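Every protein chain except one is present and positioned as in the full complex.
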Amino acid sequence: MTNALAGMYAALLSGFADNEDLDEKRQRNIVDHVLRQGLKGLYVGGSTGESGLMSTDELFEQQAVVKDATNGHETKLIAHVGQPSLRDSIRLARNAEKLGYDALSALPPHSYRFTPDEIFHYYKALAASTGLPLIIYEIPGRVGRESSVAELSAILDLPGVAGIKFSSMNLMILSQLRSKHPDSVIYFGSDETYMTGAIAGANGGIGSTYNVLGKLYVAMDEAMSGGQIERVRDLQAISRTYVERLFEVGVMPGIKLSLRHLGVDCGPCRAPFRILSDAGRKPLIDFLEQPDVKPWVS
Amino acid sequence: MTNALAGMYAALLSGFADNEDLDEKRQRNIVDHVLRQGLKGLYVGGSTGESGLMSTDELFEQQAVVKDATNGHETKLIAHVGQPSLRDSIRLARNAEKLGYDALSALPPHSYRFTPDEIFHYYKALAASTGLPLIIYEIPGRVGRESSVAELSAILDLPGVAGIKFSSMNLMILSQLRSKHPDSVIYFGSDETYMTGAIAGANGGIGSTYNVLGKLYVAMDEAMSGGQIERVRDLQAISRTYVERLFEVGVMPGIKLSLRHLGVDCGPCRAPFRILSDAGRKPLIDFLEQPDVKPWVS
Amino acid sequence: MTNALAGMYAALLSGFADNEDLDEKRQRNIVDHVLRQGLKGLYVGGSTGESGLMSTDELFEQQAVVKDATNGHETKLIAHVGQPSLRDSIRLARNAEKLGYDALSALPPHSYRFTPDEIFHYYKALAASTGLPLIIYEIPGRVGRESSVAELSAILDLPGVAGIKFSSMNLMILSQLRSKHPDSVIYFGSDETYMTGAIAGANGGIGSTYNVLGKLYVAMDEAMSGGQIERVRDLQAISRTYVERLFEVGVMPGIKLSLRHLGVDCGPCRAPFRILSDAGRKPLIDFLEQPDVKPWVS
Partner (left out) sequence: MTNALAGMYAALLSGFADNEDLDEKRQRNIVDHVLRQGLKGLYVGGSTGESGLMSTDELFEQQAVVKDATNGHETKLIAHVGQPSLRDSIRLARNAEKLGYDALSALPPHSYRFTPDEIFHYYKALAASTGLPLIIYEIPGRVGRESSVAELSAILDLPGVAGIKFSSMNLMILSQLRSKHPDSVIYFGSDETYMTGAIAGANGGIGSTYNVLGKLYVAMDEAMSGGQIERVRDLQAISRTYVERLFEVGVMPGIKLSLRHLGVDCGPCRAPFRILSDAGRKPLIDFLEQPDVKPWVS
């Protein structure tokens, strides 16, 4: 089961109208662009999709639009359903199952400082709520503490849990999880250092910048499998430079600006995210036009 | 304007049905109990109210129920409207204004790591969206970083901003804010060390345990004003011991258990909060039955 | 025993020659100045004294000079002996006992991330090494983690341990320690918020800025005992403003500059501490010349 999910996924952006409403046309524009990257699949309704600023009802709608927009393609679809309350998470999970999604994923509960026991039971109930495989999540920067290997391992052992999205810099923990759970999918969540997670045992990646540089990540994954370390480093250097540019203007606003530059009508971010100053745009656009970058975004 | 808001407020709990739906009857039970504490007012729809697990629509409904349940009382009502997106925050703020609330408050935006600039503009837009005074919020444990005095001061200087709820241990910053903003309300958010915030310049408090020990906090505030330091310490010791008991079982579940023990039918917490183990209950109940505590909760 | 130690102490500066060697004359100049502040005593060889940059041999010499310079005065002397290794700590402790110091104190071992068990045994061995009362230390900013109440309480229960220097913002823990250890001395280590530690249960203070504003801290302590909260706040505001000025130029260099401005030939700090830029000096000197400050430093 898990091998079928391994690989490289775009953490899909959400398409908003100029008034910040969810916009079906723009959502389809984004999906169409990402499908052309040749990735393994899409991670729908996650943090990159600004789901932290969207209502559960909007996420229902988005799940349906994205599913419809990918009909006829071989892409895998993972629905992020990690809403603050367990009941909303389960409602979203069941909707995704009904629509034909391939897997679920969920942030750990994060609206409060929940105990490890509360996190365990959240994932246990969620995993039991559908027949879909569930991808859990480690993201200390969002939750406020690092999980131990024992805590993560206990959740990975639950029926229905197929893997983890690992967005932490602690690669000791990643490699310990790989050793204890050889059949689990481990997606590394740091685009700019993907190669370090891959050598530590990740067999897939999920990232924001894959919306723009998807082809490059596919190539990096192949080079990694082939032991072509120098090529891996060269491709990673391009990805890292892009992230450096994004840090200057804000990651989500910067990616949406990039897509607009590439001809994708994707709309704005939702407030409190701020619109880019004109000053910040130029280095980002210049990057996309560099001779060594252009082939990856064309 | 600000003096009119100073004082002691309960961070109101939410009343849920056994199936975790918002329950009007139980919400009224909680309001009735808290009104008997003699506090200055209620802080409605905040973190203590599990608003982090509720939808914007539920918060609309709760605002109306609480307003109705307090009709005929002199209590002040502050509506917490800090939803993840600015647009939902503004919708809630306007609803509160229409219903006749006295003030607004909002967590800083916290679904992502927003920049100080984004936080400033969030509060600026929110403060401008109604005619009600706005109470901002400093809570590093939730947002992931401590704001500087300059950042907080710039927001306090915005038109329509009347004060701050300060839930941080950095009392140097609290006293600097008091010095720079003598007319602002500063509510201290740490129940168990209220006296330390008060001596540093807070002229009010907002807390979870005020739902249970409201009379005691009113008495502590009076003793502080009168320079009766030993009495302040004695009352604070009771409050601190209660918080120690709550830490053993979880704060929100423990307060709801306390209320039920006191005869208030308030229902459960919403998952992922967990139900108390029986083992944890006894020390909490024993505390409420202590001879020095009982008068404060009767 | 412990009551005899309670009160306000200057964390004594070290006097260095222009070439940064320990300088007896300048050390005596500093001691003479501080003795005129009317404080309860001196805390010798601590962090403020740049002991983190001095050898054990230098600390031996300093203990002797300071003891000699205080002969004939009623001041209490606490020797800080918290060197990285236990053996050096014990050697310093025995030297202090031989010289007639009144008490010992020691940072928790901090050269490595020691376990709570290692810290406990360090203090146990040190407390047993002389007949002097020992003041332990809580300073999360230096050690990298916050101790629990249980850990600190176990050390306070050791034979020979008389109290704690508490340099943490967690006043819940301070008040819990006060409740569990009513006979221990608790010195609060944050000059700029002394009043918040005092109301939480501290019965003394040890601070860097006491070298300059010692008289003011004595007055603040008296006002606190008398329940004169407004006077406490006024005095604390002066102390806080001084600390704000010091933060702009570096605490230790700024205090030495202050003393030189007040006519005390105390020499430079030791590198890596940097010399003040001229730009930074003016606000600091201006502060010392303010009409409301000048009486306290004359």
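The letters A, B and C name the chains in turn, as written, and every chain counts its residues from 1.
As a convention for this text, a contact is a pair of C-beta atoms (placed from the backbone, for glycine too) under 8 Å apart; a residue touches a chain by one contact, two chains touch by 3 or more.
Bear in mind the structure is a predicted one, so any value in this text is a computation, not a measurement.
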item: Shown chains that the omitted chain touches within the full complex; value: A, C
item: Which of A:L53, A:V66, A:V232 or A:V297 contacts the chain that the document leaves out; value: A:V232
item: Contact partner of the left-out chain, one of C:Y122, C:Y137, C:Y210 or C:W296; value: C:Y122
item: Residue of C:R87, C:R260 or C:K294 in touch with the missing chain, whole complex considered; value: C:R87
item: Contact with the hidden chain (one of C:N71, C:S111 or C:S298); value: C:S111
item: Hidden partner chain, residues of chain A it touches; value: 169-172, 175-176, 179, 190, 192-193, 195-197, 199-201, 224, 227-229, 232-233, 236-237, 240, 243-244
item: Contacts of chain C with the absent chain, listed as residue ranges; value: 20, 47, 52-56, 84-88, 109, 111-115, 117-119, 121-122, 125, 141, 144, 250, 252, 270-274
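Quick note on the criterion: only the chains that are shown with their structure count from here on.
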item: Smallest number of contact steps required from chain A to reach chain C; value: 2
item: Distance-to-centre winner among chains (Cα means, whole assembly as reference); value: B
item: Between chain A and its twin chain B, rotation from the CA superposition, multiple of 5 degrees; value: 180
item: Chain centre separation in whole Å, for chain C relative to chain A (CA means); value: 51
item: Distance between chain centroids, defined by C-alpha means - chain B, chain C (Å); value: 37
item: Of all residues in chain B, the ones touching two or more other chains; value: none
